[in-house]
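Here the complex is missing a single protein chain, while all its other protein chains stay put.
Chains here go by letter, A and B, matching the order in which they are written, and residues are numbered from 1 within each.
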Amino acid sequence: MNLKGIVKIAVFSVIGFVLTMGLGFLTGSFGMIPSLYLSSALPTIIVAPIFVIMCKQVGQRGTAFSYFLLLGVFYALMGMWPVIVVCAVAGILAEFVIGKKENYTNKNMKVGIAFGTGMFIYSLHAMYFAFVFGVEGLTKQFPKMFTADYATFLYNFYTPKNILICLLIAIVASFIGAYFGTYIYNKFFSDRKKKSVL
Amino acid sequence: MFCKNDKKNINQHQLSDKINPLTIVGLILLFSVILTVGEQSQYLFSLIFVLGLLSLFSIKKAFRTICSLLIVWGLIYLLKPHLGNVLIGSIYTMLLIVLKFAPLFILGRVLSSYSSSHLIAAFRKIGVDGGIGIGITVFFRFIPEISIRMKEINNGMKIRGFKASIFKPIRTFELYFVPLMYKCIDISDTLTCSIISKGIEYDGKKTSFHEVKITFIDISMIVGGMILLGASLWKIF
Partner (left out) sequence: MENILEAEIKSFHYGEDLILKNLKMSVKKGEIVVLTGLSGCGKTTLLRLLNGLIPYFYDGDLDGEIKILGKDITAYKKGELAKYIGNVFQNPKDQFFCDVVEDEIALVGENLGLDRDTLKEKVEKAMDLLGISHISKKSIFELSGGERQKVAIAGTLIYDTDIIFFDEPSSSLDYDSIKHFSEILLRLKAMGKTIIIAEHRLYYLKEIFSRLIYIKDGTICDIFPNGSLSNDKCKELELRTLNERELISEKELIVAKSYIKVNKACIHQGKRTLIEELTFELGKSEIMGVIGSNGIGKSTLAKALCGLSEKYLDVSYGQKQRERLKNSYCVLQDVDAQIFLDTVENELIFCKDKNSESDLEKIREYLKDTDLWHKKTNHPQKLSGGQKQRLAIITSFLSGRKLIILDEPTSGLDYKSMKIMSDLMTEKAKEIPIIIITHDLELLFKTCHSVLMLGDKDYKKISVKGNEALIMDFMDKKGNLLKEKNYVK
């Protein structure tokens, strides 16, 4: 990975971070349940073009991993350090999905799907909060404010059925994101010859 | 530590210079455990502590944070009687999580008050360098840049007569993000040329303009954090 690549990945990951966090808050503002189902569907679709264009521009092995790792580092700077671990795993998996070095420049759809995979793994950090802290942590912190009933409801949210729904939504979002990323790249960034209307 | 009004700015600067960024990182790690397993008293103590720390860096930021926290707390109080409704219940839980981890977010804000060069110098001391160092610097360099560019693109759209619309999401994305991405590609190229010509690839020991050392203040903060951690863990066992 040369310096040119690192700086480019850093720049794109900052935009990706701002969008991911912003859209995450937007989804979250509708409440816990929608954000649990949708997890990171919206960021997956909207940030996909940025990821696809970055991969085409850099075209080196390690791009996807560096992107997700930097995402984690930025979250850590904001105080959420456990996300680095989740993001590192997401990055490794995304690299795995992309596969060969040539796919970075040749296969946009594969790059888009890799991004969706990474984003789904990343979205598990929301599950982590709900799952681990759902009952014990929150009831402990605010015994007067938080009812045990509601905490239990949250804890029981993660049935196999619900997890499957989350996964399905993530897969659909992944495909939409890949198509969207490819569309934007082909329309605005590729060197393909276009037909003139004049 | 306590200063008069006129000398406030200078003293704040000197004090924040004295605190090592790595101490803040250490506090983030300690507090993330404390907030998970600790009780209400530890939570309140850590919240007051980080708010005090933030006010040493910037009174304005601390004031804004306190206002936001009060708003969140107020919303939680208002929503509590309506917990029966599922949507309200889930918003309530979301706000609760925000409040619970507020000290961590505030520490993150404190960390971002340091200049990027100071942070790199601190991370370099613990061996975090290279790509991550560049990533962190680019992060601080680019966050203001993105907002400036979006404003310019917005102006450009107004002049052209193009309108953003939630009913035309693809078009809106194209209008805002394509010029932004091209601008970022341009800037990243110029930036890379600039740092190459400033010898960033030089294979030698790198020094730092900012002094990064551990002082009594840092040690006392970390020790304080560990005591708090001990107190919260002791309650479990």
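The definition used in the following text is that a residue touches a chain if its C-beta (ideal position, glycine included) is under 8 Å from a C-beta of that chain, and two chains touch if they have at least 3 such contacts.
Bear in mind the structure is a predicted one, so any value in this text is a computation, not a measurement.
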Considering the complete complex, of B:G26, B:P179 or B:G224, the missing chain is touched by B:P179
Which of these touches the unseen chain: B:F31, B:F57, B:F123 or B:F140? B:F140
Footprint of the hidden chain on subunit B, which residues? 115-118, 121, 137, 140-141, 144-145, 148-149, 152-153, 155-162, 174-175, 178-179, 182-183, 186-187, 189-211
What subunit A residues would touch the chain not displayed? 4, 187-189, 193-198
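Definition applied: only the chains that are shown with their structure count from here on.
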Which positions of subunit A touch subunit B when the two form their complex? 1, 3-4, 6-15, 17-18, 28-35, 46, 49-50, 53, 57, 66, 69-70, 73-74, 76-82, 129, 132-133, 137-138, 140-143, 145-147, 150, 153-154, 180, 183-184, 187-189
Can you list the subunit B residues touching subunit A in their complex? 28-29, 32, 35-40, 43, 76, 80, 83, 86-91, 93-94, 96-97, 100-101, 104-109, 111-112, 131-132, 134-136, 138-139, 142-143, 146, 170, 173-174, 177-178, 180-181, 184-185, 187-189, 191-192, 195-196, 200-201
